[in-house]
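For this view, one protein chain was removed and the others were kept in their places.
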Amino acid sequence: MFDVPSLDDVPDDLRERIDAVADKSGFVPEIFLTLARRPDEWRAFFAYHDALMDKETPALSKGDRELIVVATSAENHCLYCVVAHGAIARIRLKNPRIADQVATDWRKAELDDRQRAILEVAVRFAVEPWTITPSILESLRAHGLTDDDIWDVGSISAFFAMSNRLVHLTGTMPNDEFYLMGRVPRSS
Amino acid sequence: MFDVPSLDDVPDDLRERIDAVADKSGFVPEIFLTLARRPDEWRAFFAYHDALMDKETPALSKGDRELIVVATSAENHCLYCVVAHGAIARIRLKNPRIADQVATDWRKAELDDRQRAILEVAVRFAVEPWTITPSILESLRAHGLTDDDIWDVGSISAFFAMSNRLVHLTGTMPNDEFYLMGRVPRSS
Amino acid sequence: MFDVPSLDDVPDDLRERIDAVADKSGFVPEIFLTLARRPDEWRAFFAYHDALMDKETPALSKGDRELIVVATSAENHCLYCVVAHGAIARIRLKNPRIADQVATDWRKAELDDRQRAILEVAVRFAVEPWTITPSILESLRAHGLTDDDIWDVGSISAFFAMSNRLVHLTGTMPNDEFYLMGRVPRSS
Amino acid sequence: MFDVPSLDDVPDDLRERIDAVADKSGFVPEIFLTLARRPDEWRAFFAYHDALMDKETPALSKGDRELIVVATSAENHCLYCVVAHGAIARIRLKNPRIADQVATDWRKAELDDRQRAILEVAVRFAVEPWTITPSILESLRAHGLTDDDIWDVGSISAFFAMSNRLVHLTGTMPNDEFYLMGRVPRSS
Amino acid sequence: MFDVPSLDDVPDDLRERIDAVADKSGFVPEIFLTLARRPDEWRAFFAYHDALMDKETPALSKGDRELIVVATSAENHCLYCVVAHGAIARIRLKNPRIADQVATDWRKAELDDRQRAILEVAVRFAVEPWTITPSILESLRAHGLTDDDIWDVGSISAFFAMSNRLVHLTGTMPNDEFYLMGRVPRSS
Partner (left out) sequence: MFDVPSLDDVPDDLRERIDAVADKSGFVPEIFLTLARRPDEWRAFFAYHDALMDKETPALSKGDRELIVVATSAENHCLYCVVAHGAIARIRLKNPRIADQVATDWRKAELDDRQRAILEVAVRFAVEPWTITPSILESLRAHGLTDDDIWDVGSISAFFAMSNRLVHLTGTMPNDEFYLMGRVPRSS
């Protein structure tokens, strides 16, 4: 029900960032346009997103972060996030099956113990965050996560709790390109 | 489990904003310090917050916005948000009972029909956002809300879905001052 | 939808009890009037209430009993019980924050281990009583509760499962006085 | 885990009432003994019970009242109440199938429209009482219920919300006799 | 809403099987007729049913199998399955109370530890099968179940997840005879 701004109408700083993404991906992901109705919120949204997602640590890779998005977004039936971040997860983890597995049944997905423990905590944050206790969080240390990694697990779940709801508010649909990304090995 | 930064250790722009809040309120709300562990996230968080909450429109007052926070945060058992934003709601709406009512049973609270319709949509966003349809959103127009107001209702619910989870992550407790604010008429 | 009897129309024994409460509190709590439509039920209700609540034991104080009411009534969104018994809890426990904490997130409230264990069992009684087992009940003995204390924990939860529903049936709203009671230290 | 008092040890007024029930039924229903650990609570419990259940009105018969008990107790997995009150329901309604039907799937039971509307409201009281609105209650008037009948529907649901939990607290099992009562036509 | 075929109209192989059941039971169980609208599905349904239910092993008797049906069907509010298989359970286990107990509150039923462990797994299969793990399944080995027994526990739960839904689809009601079967000792 909300008009989607055209790329011509958005402020320059937004368009620059969007152009950069389009150059890299080959298309403009829909969420960049639907949220642009509100430039201040757009700036805060993507600044927050990048602070949490563009980061690689020994116990929480960029691919792991995408899996948190996929697993928690599936609980919220957020099609855009599952499909778009599922695509990135497949690419980063070089596994064409992992996104579908984590979206539908992370318990049976091709994960190691560390990843499974992370998703268990992340999904709990998504579904019943009031039951999270310090001892649940600290259990992740046994898998090598630092305090900052644990902060990231919780914050990514929290950020996408917001993001999923914004998608449902705006009715944003994933670009067609996302569905296939990372599924076929790049041919030589 | 996360160390809370002291005011001396946070970057200057954060401290300036925090000092301004403290000057106005008489104390530093805890969430300003616990989130300061991550300055970039702090900046995005408060920029987003202010874009949604520091706004008054004919059909969605600042007080109404606080009620959305209280109602949705109660569903997530978020003590900090219920108590801190409950205090602001009492002050803005000049009703010492409204926060307790909305936190426990918004259906029976002292609200007009417009406010009750808003909270019904907002709580649905908090609890099962995938069931939100355009026709549910558009029903708010009958109560005088514009498209931008409806965007705000959904976005405030979404933002506090994130905020509630960050509180549970960090174990942030409300300052003692919040509990009493707005309950006693300012004496002459 | 049900007419509330006036104090003049209730049987003498009810009025005497109500007058005594009013003398002590300074006002007539609403529930005493709305339930008076049915004097026999009124008598049974308050006899049962007093048998469970007007009792102090080493491991289950009067204040602890009020916390059980607040925590379980919050699960049932019972505004009257949360506000009225929250007021009594604040007074008995001399803690102006405790009722808001227990109503919204008892897991993070300023409680000792004994109190937290009690509320965990009480809330389970409120929400899914069929999962209560003897071993769950007996776990409270480790916190010093006697069999009679455990009986009281379960019975208070049970009694307010009824009471919460009677409030929803009758639409009883808390008296304005309750909201502030126990929040401000009695000035000298 | 709680000792069950023997009939010899209970106060005289309890024993008189229990003897009267035993004379009529041929056995002492277990709940009369398990609750007798607390004579004051016992007196309040049965006084309340009788005020709600021993009453026949044109739109809410004694049998209908038992159906409310069976349907709501089934939601709480309360074996004692389903079996004991199921027996009474069969007898009062002269239908040997009705209790099993209402306990398992009241929607498909052999009920008339009035009874089905009553059970729908009663079950809602049992499961999510905060969603009960005056308009839901008033819908029962279309089926001939008076305000007092509607009060009874809500109060019986409320009373057995308590009763079900007391059964789970005490682990009370139904007497063997109840299982068969009302299933076989009394032979001539 | 679906017409029930008469016995004359069903294919010969169905009628033969139905006649055999009628000869043994004295009546034609309704489900044999309502499903006969689709002979191929009927054949598959009863072939599957018999493969799972007509089997007796040391750790999973025919009576135990019926208890799985009763417990899981009660979760799905399937009146036909609870009443019909409850009758068979009473007969096979020679306990006139066991079906009502297991249908309403299997946790408190007159079961041994093995049976209780089986029902706990079976009910979990009925309600949230995605939480079943190999270690939950393997826990049944401690009670003497073989791998084939565990397969049967899961498969019976699965088969009646289908069967319960077919009953709700067709609105099949239990025959009157089932309600009383196994409740009265066969007189000499």
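In order of appearance the chains are A, B, C, D and E, and numbering begins at 1 in each one.
Rule of thumb we're sticking to: a contact is a pair of C-beta atoms (placed from the backbone, for glycine too) under 8 Å apart; a residue touches a chain by one contact, two chains touch by 3 or more.
As the structure is a computational prediction, the values presented were derived from the model and not from experiment.
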item: Residue of E:Ala20, E:Ala44 or E:Ala142 in touch with the missing chain, whole complex considered; value: E:Ala44
item: Among A:Val83, A:Leu111, A:Ala126 or A:Leu145, the residue in touch with the chain that has been omitted; value: A:Val83
item: Chain E, residues in touch with the chain not shown (by the definition above); value: 1-2, 37-38, 40-41, 43-45, 47-48, 51-52, 76-78, 125, 129-130, 132, 134, 137-138, 147, 150-151, 154-155, 157-159, 161-166, 168-169, 171
item: Footprint left on chain D by the chain that the document does not show; value: 105, 107
item: Residues of chain A in contact with the chain not shown; value: 74, 77-79, 82-83, 96-97, 100-101, 103-105, 107-109, 171, 173, 176, 179-180, 183-184
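As a working rule, only the chains that are shown with their structure count from here on.
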item: Chain pair with the higher count of C-beta pairs in contact (A-B, B-D); value: A-B
item: From the options A-E, A-B or A-C, the pair that copies C-D, where over half of the contact pairs coincide; value: A-B
item: Averaged-CA centre spacing for the pair chain C and chain B, given as whole angstrom; value: 29
item: Cα-centroid distance, chain B relative to chain E, in whole angstrom; value: 52
item: For chain B, residues contacting two or more additional chains; value: 77-78, 105, 107, 171
